[in-house]
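Take this structure first; my questions come after.
Here the complex is missing a single protein chain, while all its other protein chains stay put.
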Amino acid sequence: MLKQIEGSYAVAETVAKCRPNVISAYPITPQTHIVEELASIVGRGDLDAEYVNVESEFSAASVVLGASAAGARAYSATTSQGLLLMSEVIYCIAGMRLPIVFTIANRAISAPLSIWNDQQDSMALRDAGWIQLHAEDNQEAADLHIQAFKIAEETHLPVMVCMDGFILTHAFEPVDVPGQKEVDSFLPPFRPTNIVDPRWPRGIGLFADPRFYMETRYILHRAMEKSEATIKKVSGDFAKAFGRDSGGFIKTYKLKDADVVVISMGSLVGTIKDLIDQLEEEGKKVGLLQICSYRPFPRKEIYNTLKDKMNIVVVEKSISLGRGGILASDVRWSFPRAEKKDRNISSFIAGLGGRNITKNDLRYMVEKVEKEPVELEFLGLKKELISEKDL
Amino acid sequence: MNQSAEELNKIEKKDLFSSGHRACGGCGQALAARLVQDASGENTIACVATGCLEVFSSPYPDPAWRIPFLHSLFENASAVASGVEAAYKALKKGPVNIIAQGGDGSTADIGFQSISGMFERGHNVLYVCYDNEAYMNTGVQRSSFTPFGARTTTTPMGNTTRKKNLPLIAADHGIPYVATATVDDFRDLQRKVKTALSIEGPKYIHILAPCPLGWGHHGELTVQICRLAKDTGLFPVYEIIDGKVTNARKIRVKVPVEEYLKLQGRFSHLFKKGGSPETIAEIQKIANHNIERFNL
Partner (left out) sequence: MAAAELLSIAAFKDGKFSQAFPSFGAERVGAPVMAFVRIDDKKIRTREDVQNPDYLIVQDSNLIGSVPVLDGLKPDGLILINSEKKPEELQLKTTAKVETIPATEIALEIIGRPIPNAIMIGAFCTITGLVSLDAVQEAIMGKFPGRVGENNVAALERAREIMQKR
């Protein structure tokens, strides 16, 4: 049903319809509305699930790990500090091939303390063996959760649905929250294959010495690569069942004749699209390549889609301190060095700690790369806050 | 360090935790924090956990702290304070009052590992817990300090677990001083802080700090609610010195728990039509048990 609803509530209602058996989460801004609404849904009997109020995120992740290992469809949500605190468990869950789904309400990382949006948190766990999907708006955020459970259970890989904290979680906008029947038709009951059960005794999470560990990582890496097909198929099936495009690997906007291509992910994509339309009216041709699946990384798609594009600019809400843009690095790697082309791939860091990103900021970025490539620039940096002795 | 009775009972006002912070009007914790810092004096280092206190008092560029302030994470204030103490020992600096401070989560839940370690290793640190009985900063979700029957955003039907007893857990670590206090009795609270700081080793003070927003009552009722918490027996006030409960505040006239519960929105569901007399009876049992156990 289409309603004007806060992003968090749209996600909570949708997750509830996916019929998780066990939910365990620890409150942390800006995920709180999601977990509170789920507590209400369970409390009033609209969802038959065990809701475990734990004492920390580390325990929340541990509870869902145990639940999934025992055959339950399990769900949690966290962000920033919470995600980092549970990082050990995040790696465990992937290593154990448990099909758990998490919402990550993307938020900046301490120190200094920030409750506001950027994507440093999910970026910090990009190597852990989880599928990472990024939502453009609240409709996609809700839809991706339904797809996530299906993808996870088919690939035996855990999935993080990333949505920008506050910008999406706390925004009211129209969302078509699917009905229970539609979700049930799309998402069959969970049929776990790798569980602890006295009927079929097996060990999960054994100790692997150097003779065996390496192959587990190879298998996991290959599984991540293979999940590309599932991610695309589920998105396609979703479009057929629900009548709208959501998820998938990448999406493009006005790319055909674009002289400059912007690459980004998450809610910033919306602002970029508005700018592209504005620039089009002024006679400028700019296009967008939007990444939905960040892990596995759509390397081939990026190369195939952009191989004739010579001016690419990546704008991201994350940074690898001491190296530069993370998404930018991934994009630069998508184009083989052997290819002799004069392509510019510029890197901009924006919106860290919730810094507002305006169309003017993005316009400045486009105009700059039209003139020259940018190795690394922080968009909208306030020079007045930085003194010589800081550097 | 032996202080005279006069010094112990003097109410200190030094403004080391200054006004102009961003706490809600009527905040029990803000008041308690001010009393604690003033009782300790300028020679204090505050190691504060993430929570209401830290969020409303320490935003750049104008924090309320006029003493050194160190904030790391939600769960590690005790461990961080342990580190500060170790540095002072190693560098042969000091003496200095090191006060680790936090609310429900950083004391009893996510910070439980950290505080237990600090107690067990015997660091010369005072831990002050501001107990507002839920995770207020993130929006009133339940904690292990949430009392039985209380409504929070993650226990919308009423909390079904009993309040964890950190003072007794602290005492069972074998630490030399534990005390409970309420935010309405300035003299008693500050006396306990000064007493604690005069003792070597880990100390724990647990302060009941009502949250008008989260508990659902007007700010002017804070004092009354503290008194009722004590006089019903739901929040016993006492000291534990070297493992022995002493100075328990006796209840002159015992008050039935309803008098306390009915003033707060978080318990209003117990009194509504089709309410819950069984829950109220259960809460009364908890109060009775406290009265017996601490001989109130």
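Think of it as A and B in the order they're written, each chain with its own count starting at 1.
In this section, a contact is a pair of C-beta atoms (placed from the backbone, for glycine too) under 8 Å apart; a residue touches a chain by one contact, two chains touch by 3 or more.
This is a predicted model, so every value here is computed, not measured.
Just name the one of A:Gln120, A:Thr271 or A:Ser318 that touches the chain not displayed here.
A:Thr271
Looking at the whole complex, which of A:Thr216, A:Asn304 or A:Thr358 touches the chain that is not displayed?
Of these options, the touching residue for the absent chain is A:Thr358.
Pick from B:Phe17, B:Phe56 or B:Tyr238: which residue touches the chain that isn't shown?
Of the listed residues, the one touching the omitted chain is B:Phe56.
Could I get the residues of subunit A that touch the absent chain, sorted low to high?
Touch with the absent chain occurs at residues 3-4, 6, 116, 137, 164, 166-167, 170-174, 267-268, 270-271, 273-274, 354, 356-359.
The working rule: only the chains that are shown with their structure count from here on.
For subunit A and subunit B, what's the span in angstrom between their mean Cα positions?
39
Would you tell me which residues of subunit A are touching subunit B in their complex?
Touch list, subunit A to subunit B: 26-29, 32-33, 35-36, 39-40, 43-44, 51, 53, 55-58, 81, 85, 110-113.
What part of subunit B is in contact with subunit A in the complex they form?
Listed in rising order, the residues are 50, 54-55, 60, 71-75, 105, 108-110, 112, 135, 137-139, 141-142, 144, 153-157.
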